[in-house]
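Structure, as structure tokens:
What you see is the complex with one protein chain gone and the rest in place.
Going by the order they are written in, the chains are A, B and C; count residues from 1 in each one.
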Amino acid sequence: MHTAITTEPIDPAAVLDGLAAPEDGAVLLFVGVVRDHADERPVRGMRYEAYVPMAERELRSIGEEAVRRAGSDRLVIVHRIGELGIGEVSVAIAVATPHRAEAYETSRWIIEAIKRRLPVWKHEHYTDGGSAWVEGTDPSLQGAS
Amino acid sequence: MHTAITTEPIDPAAVLDGLAAPEDGAVLLFVGVVRDHADERPVRGMRYEAYVPMAERELRSIGEEAVRRAGSDRLVIVHRIGELGIGEVSVAIAVATPHRAEAYETSRWIIEAIKRRLPVWKHEHYTDGGSAWVEGTDPSLQGAS
Amino acid sequence: MNVRTLFFATYRDLVGAPEVTIELDDGATVAELLARLRGRGEGFASLPEHPAVAVNLEYARHDRALRDGDEVAFIPPVAGG
Partner (left out) sequence: MNVRTLFFATYRDLVGAPEVTIELDDGATVAELLARLRGRGEGFASLPEHPAVAVNLEYARHDRALRDGDEVAFIPPVAGG
């Protein structure tokens, strides 16, 4: 298992390198990408901020729970922070498991946990020059506090 | 949308190249890999056979239905046939969509449709020298006939 | 009329051939073709009661009427992915 918060660009293909073990029959890679719109409003980029030491700790904790769920330690989660342009990768989640069901379920569980718990915030820059914080999810509504 | 049956090795990273459009926020790549066991029996490799012209047609039809389900034409499905060793890629499915739910649901739907409908058969080679056809799914049980 | 019948994987092992051409009365159905094949005995008689079938590359029902030159494939349980 490897988890990281990084300011460097994420190469999704590199995340897959050497991930699967001989017993694995399924590899699933989720890539989150900055898209060019939010609801109907055109977006030109996004700033990701994090409470870094806590985000690193939460991401590790998400990874550890995911390993238990997947029954596999072949798992990588990398989340980027900083200024990102359209099409840049904000998060990559790779899971390798013997059977596909665990890969799909674990991958989806990880991205939902990230959106629920990870202390990361997005500041959208619109093409019209405006900008705003993206409305998020209150972690305390999931029994976290 | 691109679908193919191929005898050439599949490079999963290449499947992702240039896939996402500016409106896409999620990319999901499923990779099926030959694993080193079937139930408890050690496997050393696998021969994939297909009724090639029908498999090409079925895969295209699966792709077209997936495009409708995903609401996205950024979709690649490649299935390999021939002799494959442990760790080699048998199938790669890549889907890019504005939001993640469609990517997960469509990717999973595609792999299940492949296992249900695609005229492909697997002949397993065991490390003890034996070999056998992998038990499959009768397509007529899904209302196909 | 003549139809080409194709056999894959376990069915090919069963009948001992990947392909057999069969002469049938005009308008014969897949079910009639299957009965004719079973009548050849040996491996053919061991084909299942109701195998999945494709006519000209598409899954088809057993009441499908065949035409001269059709390609009829018997599709054993599939295992792709």
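Here is the rule we use: a contact is a pair of C-beta atoms (placed from the backbone, for glycine too) under 8 Å apart; a residue touches a chain by one contact, two chains touch by 3 or more.
This one's a predicted model, so the numbers in the text were calculated from it and none came from an experiment.
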Taking the whole complex into account, name the chains on display that the unshown chain touches. A
Against the hidden chain, chain A presents residues 32, 48-51, 53-55, 57, 79, 90-91, 111, 114-123, 133-140, 144-145
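Basically, only the chains that are shown with their structure count from here on.
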Interchain centroid distance [CA atoms averaged], chain A/chain B, Å: 25
Rounded to a whole Å, what is the gap between the Cα centroids of chain A and chain C? 50
Which chain C residues sit where two or more other chains touch them? none
I need the residues of chain B touching at least two other chains; which ones are they? 32, 111
